[in-house]
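Of the protein chains in this complex, all but one are displayed in their positions.
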Amino acid sequence: MSKVKVIPCSGIGKVFGLMARETALQVTDKLSPDTTETVCLASIVTGDDAARAKVEGCTCITIDGCPALCSAKSVESVGGIVKAKYRAVDETRNHRGKNAGTGTALTEDGWQIVDEFAEKVAAKAEELVEEGKNNA
Amino acid sequence: MSESTFMGVPREKIDWSPRIDYDKCNYCMECADFCPHNVFEVNEDAEKKLVVKNPNNCVVFCRACGKTCGLDAIDFPDKKETTAYIKTIRKEASGNE
Amino acid sequence: MPDTQVGVISCSGEECLGGTLARMATRKVMEELRAGRVVSLCLPLYIAGGEEERAFAKEFPVITVEGCGKRCAEKSTIKYSGGVKDTIVISELLGEDVALSKVVSARDLKEEHYKMADIVAEEICRKVDKIVAE
Partner (left out) sequence: MSKSYAVLPCNGLDKRAGCVSKEVALTLAEKTDSEIICPVLYHVADARYNKIAGEKPLLVIDGCPTRCASKLAAEKNLKIAEKINITEEAKSNNIVLADGLRIGENETRLVNIIVDKLTKEQESAARADGSMIFPENLTYEVYKKDKFAFRVPKDKGFYFNENDVWAYVAGNKARIGVTDFVQKSLSDIMFFDPPEIGNEIEQFEEAGSIESGKAVFEVVSPVGGTITAVNEKLLDMPELINQNPYELGWIAELELSDFESDQDLLREFDEYFPILKRKVDEFHV
């Protein structure tokens, strides 16, 4: 089975987009580099068939910032199989009163939320990898 | 900001702003951090480290800063009286036209 | 036109350093260097159907900031709003070896990265000023 694709929106306007981006980078680079990888969201939607082939028919986890769910919508539109959808705004909700930062930089609190969030996504990715093995 | 009005009444005629109870306040400054309208002023060197500097910046009927105060040290004028007062002034004004 | 606003769309790509630099530079221009003049548009939202972003890009001049030669932001702007006024490609500006190197998390940013982002930000400002002067 190919690696699980972890695809954030990386929205630029709000802190949630940055949180989604950093969570994805943390999962694919630090926590589960052997089983997951990230893909440029913009390139799979605007790019050629080769770019599209990176997600088409593949197991994907999307990490969106806000309820607009841009990553989930775009990945689905090019044929990625979205097995789990996450939203940074929901994780922030679980830390009421914390200021996570801005679209430019995260605060200590923001990083802490990202760390917990990344653990959760990585666990999900491992689960999907196991699932893939069993079905193979 | 002198031209600002609320319901057609000059803002400075309406007495609406937070009242700090200095017996309760512990100068945590949560309210000042919270308010986006620059109503409070913080001066760490003064005896009263927190004062209501710009009462007319306060949004009439907004009491949101009071909620940030765990000690209940912030109070506001009576809404009903304020409403009645605004109505009276509006009547006077329209009578003068 | 002193009131002209300029939209900037950054690629924010996830696969290489260029994406991170595009994002950092765009945020800096919007927040500090040309605050009020520049409006940043959200590329993922723009692609996924954001009406406010698309309408703005039809009405106002837009500059795209691309991490690499794939020029994703430019392609989508042309597709959904007609065209772009100008484009910055970081792999051309700073070289491919820099732009295409491994993506860096905001947590691991070093002095050198901020300097690179500053070069990109200055380039954005130059293009913004040129558009405004027209």
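Here the chain labels run A, B and C in written order, and each chain numbers its own residues starting at 1.
The working rule: a contact is a pair of C-beta atoms (placed from the backbone, for glycine too) under 8 Å apart; a residue touches a chain by one contact, two chains touch by 3 or more.
Note that the coordinates shown come from a computational prediction; the quantities given were computed from them, not determined experimentally.
Across the whole complex, the hidden chain's contacts among the shown chains comprise A, B, C. Only one of A:C66, A:A84, A:L106 or A:A125 touches the absent chain when the whole complex is considered: A:C66.
Residues of chain C that touch the chain left out of view are 5, 7, 36, 39, 41, 51-53, 55-56. Where chain A meets the chain that is not shown, the touching residues are 14-16, 66-67, 89, 92-93, 96, 99-100.
By the touch criterion stated above, the residues of chain B touching the omitted chain are 6-7, 34, 36, 59-64, 67-68, 79-80, 82-83, 86-87, 90.
By our rule, only the chains that are shown with their structure count from here on.
Across the interface of their complex, chain C is touched by residues 7-13, 17-18, 21-22, 24-26, 29, 38-43, 45-47, 51, 68-71, 73-74, 103-106, 111 of chain A.
Taken together, the chain C residues at the contact with chain A in this complex read 10-15, 19, 23-24, 26-28, 31, 40, 42-45, 47-50, 70, 72-73, 75-76, 79, 103, 105-107.
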